[in-house]
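Written out below as structure tokens is the structure these notes cover.
A single protein chain has been removed from this complex, and every other one stays in its place.
Every chain is named by a letter (A, B and C) in the order it is written, and numbering of its residues begins at 1.
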Amino acid sequence: MLLVRPAGIEDLPALMRLAEASVPRLTNLPAHQERLAARLEQSTRALSAPIEAPGEECYTFVLEDRTPSTPEVVGTASLRACAGAREAYYTWRREMLIHASQQLDVRREVSILSLSHELSEASLLCAFSLDARYRGTPAERLLRRSRLLFAAQYPERFRTMMGVAMPGWLDDQLRSPFWESVGRRFFSRDFHEINELAGIHSKSFIAEVMPPFPLYEPLLSDGARSVIGSIHEAHHAAAADLRDEGFRDSRHIDLFDGGLLLEAPFDQLHCVRHGHWHPVRIDDAQSTAGQMPALVANQQAETFRCMMVPHALSATRQLLLSSAQAEQLGVEAGQAVLAVALAGDDREVPVC
Amino acid sequence: MLLVRPAGIEDLPALMRLAEASVPRLTNLPAHQERLAARLEQSTRALSAPIEAPGEECYTFVLEDRTPSTPEVVGTASLRACAGAREAYYTWRREMLIHASQQLDVRREVSILSLSHELSEASLLCAFSLDARYRGTPAERLLRRSRLLFAAQYPERFRTMMGVAMPGWLDDQLRSPFWESVGRRFFSRDFHEINELAGIHSKSFIAEVMPPFPLYEPLLSDGARSVIGSIHEAHHAAAADLRDEGFRDSRHIDLFDGGLLLEAPFDQLHCVRHGHWHPVRIDDAQSTAGQMPALVANQQAETFRCMMVPHALSATRQLLLSSAQAEQLGVEAGQAVLAVALAGDDREVPVC
Amino acid sequence: MLMRPIEFEDLDALQAIAVETGVGFTSLPDNREFLEARIAETREAFDTRDGDPELATAPANYFFVLEDDDLPTGVPRAERIAGCCAIEARVGLDVPFYNYRVGRLAQASRQLDLHRTVDTLFLSSDHTGDAEVCSLYLRPQWREKGARNATLLSRMRWLFMATWRERFPDRVLAEMRGRFDDQGRSPFWESLGRHFFPIDFRHADRLTGLGQKSFIGELMPRYPICTALLPDSARACIGQVHDQTRPALAMLNAQGLRFEGYIDIFDAGPTVEAYLDDVRAVRHSRELEAVISDRAESPGAPRVLASTTQQCATFRACWVGREVEEDRLILHPDEARRLGVESGERLRVLAD
Partner (left out) sequence: MLMRPIEFEDLDALQAIAVETGVGFTSLPDNREFLEARIAETREAFDTRDGDPELATAPANYFFVLEDDDLPTGVPRAERIAGCCAIEARVGLDVPFYNYRVGRLAQASRQLDLHRTVDTLFLSSDHTGDAEVCSLYLRPQWREKGARNATLLSRMRWLFMATWRERFPDRVLAEMRGRFDDQGRSPFWESLGRHFFPIDFRHADRLTGLGQKSFIGELMPRYPICTALLPDSARACIGQVHDQTRPALAMLNAQGLRFEGYIDIFDAGPTVEAYLDDVRAVRHSRELEAVISDRAESPGAPRVLASTTQQCATFRACWVGREVEEDRLILHPDEARRLGVESGERLRVLAD
């Protein structure tokens, strides 16, 4: 049985393991003991605080496989309340300029990259890492979307816009051609070094050393241009899944590796549009009768739980759960839960 | 009986009258005989052409009051397929920069205005003018929305984003404080002169004489800053109506007078979300039985018609029209029409 | 050899030179109408009376030719003209005058332990209103060593400007041809201009020569460009001259003209510049009395550059093979005839 719950400090060893296993390494999931510990503490604190507007909170969740005798943490994912709460969240915004000449009777479109912190105003899905054994299984969809179900329960804690940065293309030596042509010229650092600096420390150095003017794409190297708005191949499936969920390609790319940012108005996401409140009804016999899988989440911050169950409804739209499921979710008959039926996809959907 | 139909060259005198009566004068509805004639011809040509993608077309409609013995044109409104089809459509985009100092431990937000042609990609509602006797009556809502019903029938002719520029605040002498502080410095012309130039001629001079750098709002005069994103008082009601329809305040303001631009994804507009196709059924008796008014439009480009009728539906969701209404709309029993029920508002809704 | 203002009768010779110089000589395109207009314009400048208030503000072009008056009188005029040069009194008044200015921006980040400056190209018209020395060309058959014809062409302009000082502004510049590769291509153009101008280098150069420069303002990149993002081949061109231009540059440097960070927007060749009153030939030339004497040894090796000071329109300059004696210069009657001066007339001379 797979379950998503808030991460606690006791999950630190598992998080370190997951951070080290990410390909490519994630800026926002540094394999750095103190940094991760601080994040876990911050998350726990945020969950217990009565928050009325999004701020610096970053909520970290783990996916636990409770099937083995000892439950095992096999994935993690975070949700940042506000991408630019403490300091601006910088991206490159792609824009098209029109250069027209009456004299020559021509009109040209010229692409530029402008330093932007527009996405500072969005909430950010980030730090997603899943044990290799579970990739491509429904566990992935569960872990990814559980954050959205949490946000749906506590909309006051988040922005109306959601964003997610996809890692950009790297070559065989894990070098970013975008970084080599662009970032390195300004930061005088290796890609991995700057990624670590940005992950661990403040990012204020970005505004200090970047020129305030847009860059003309045609002037960048072929290598850099070819990866603008790219997605690292290890993340193609994730991007497809996010697009299914309602995310769209944004005008923005990652400042360091040129990777694409996806965005969506929160209320346009599948989870929000198709999520419904149901009272729980315990029915061990009928709970497996759902035709489609559904994500279901309780309505508790500190003891938030999310899992995938068959979408079994009574005639009056109560959600039918087995007593084991109800126990895992920490809910009793008559309590309300949020459930989202997932459209079936080509992948096999196990009964959790 | 009020009816919206495509404008033809025979409507030129009426258009001149309406252009001269607009307060303030509208850039996109110049009281200029040749220019208006050209626009009418262009509109007629566009309606009869098999258009598959939005280009330079600008569709012009008129509102005709057929109640008097001689029908009278009492309003006009246009819909530009693509704001920046031939040349870029420039606006100021408002952005917030974050200036932070570690040394002083402060963080400041600084507003800037960037020259932008992002809205070149939108379709544009423009050139709306209504005879004073009809302002504030349902005629206004009919004329304004009829363009959207047209666009809903021919989505391939328009962009997915709709924009509309609201005239900005002017002082008692009809001077724009924004123009006096900003535009005049670059264009060396009077506001009305430049408005006329921009309405009649190409707007390519904008890129030629505007500096390519953003302007810092705090450096503008108090007068200019106070009207950034304003709406001329004669257009407050129009803005409220557009917001009801689903338009939202954009980040953009008019280049010349600082007036606010409203925008909306086309598919988020009330007319689109709540419009339905119905077959016509002629029923003189029941056609007045609708509780709410509805806009109804036929499915014809060159003989497009739109009017307001009571929203009378049969049990099987046929739209009930009187024979007079059907005749005005140019439809027969069994033909499909698009109808949008309008939520009642505080204003009295006459039975048309 | 005699320097004098160009005349209409020199049109054939001028066109022959234009053909000979080919592209690469921006200011002298092979276009008879243009050249004729150019002569008309320059004659008007020479004919403007001293003291005319226009002289202090209006643009004016002074175009000179080097005539070989040692040839037999039967040789056609077109074959007597050995070269040419010009002075533009005030650039950028009729049509914009563009350069890139290589500016430096400090980048400092305590966190990255980084402090340095980054070179940036800014589009600039800083030289608007300055004087320019230009259009210098010496035909190959007059290039024999020791004749010092090139020096005469280059240097006589300083004497002209010193004598008619009120016709010129305070600053003077010269634009030097930039670096080209073995295939005759400009690496700077290939990396930069090519992306913005839909024409080839020669075409762009030719239009500029014809004064048809509005395409530059229309199509130029309007944002500053960090040189760090340009390929090495383009960066290596910045402020560097064409091999064939080295002697001309050396002559101007010797006069005190310096590279102050302005380069050509097409080929990145340097602009060299100075305050006119600081130019060595202006500082060191002086006026003295001509004394005509039959007993003067006949003209020998070029020693002193002498020029007339009476009337702008009949200006003459040539080498005199004799040193200055106290406050007078002895002229052989042949030399006096060449310069068109009488005994006692004031000359401006520059010893080597």
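Heads up, the rule we're going with is that a residue touches a chain if its C-beta (ideal position, glycine included) is under 8 Å from a C-beta of that chain, and two chains touch if they have at least 3 such contacts.
Just so you know, these numbers come straight off a predicted model, no measurement behind them.
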Among shown chains, those touching the left-out chain: A, B, C
Option from B:219, B:240, B:292 or B:336 whose C-beta touches the chain left out: B:219
Touching residue (missing chain; options B:106, B:132 or B:315): B:106
Footprint left on subunit A by the chain that the document does not show: 102, 207-208, 212
Positions on subunit B contacted by the hidden chain, ascending: 99-104, 106, 108, 110, 112, 181-182, 185-189, 197, 201-202, 204-205, 208-209, 211, 213-216, 218-221
Residues from subunit C at the interface with the omitted partner, ascending: 92, 94-98, 101, 103-106, 108, 110, 115, 117, 122-126, 128, 214, 217, 258, 261, 275, 278
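Everything that follows uses one rule, which is that only the chains that are shown with their structure count from here on.
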Most distant chain from subunit B, judged by the mean position of its C-alpha atoms: C
Chain occupying the most central position, where position means C-alpha average: B
Inter-centroid spacing, subunit C versus subunit A (mean Cα positions, whole Å): 63
For subunit B, residues contacting two or more additional chains: 102, 207
Junction residues of subunit C - those touching two or more other chains: 218, 223
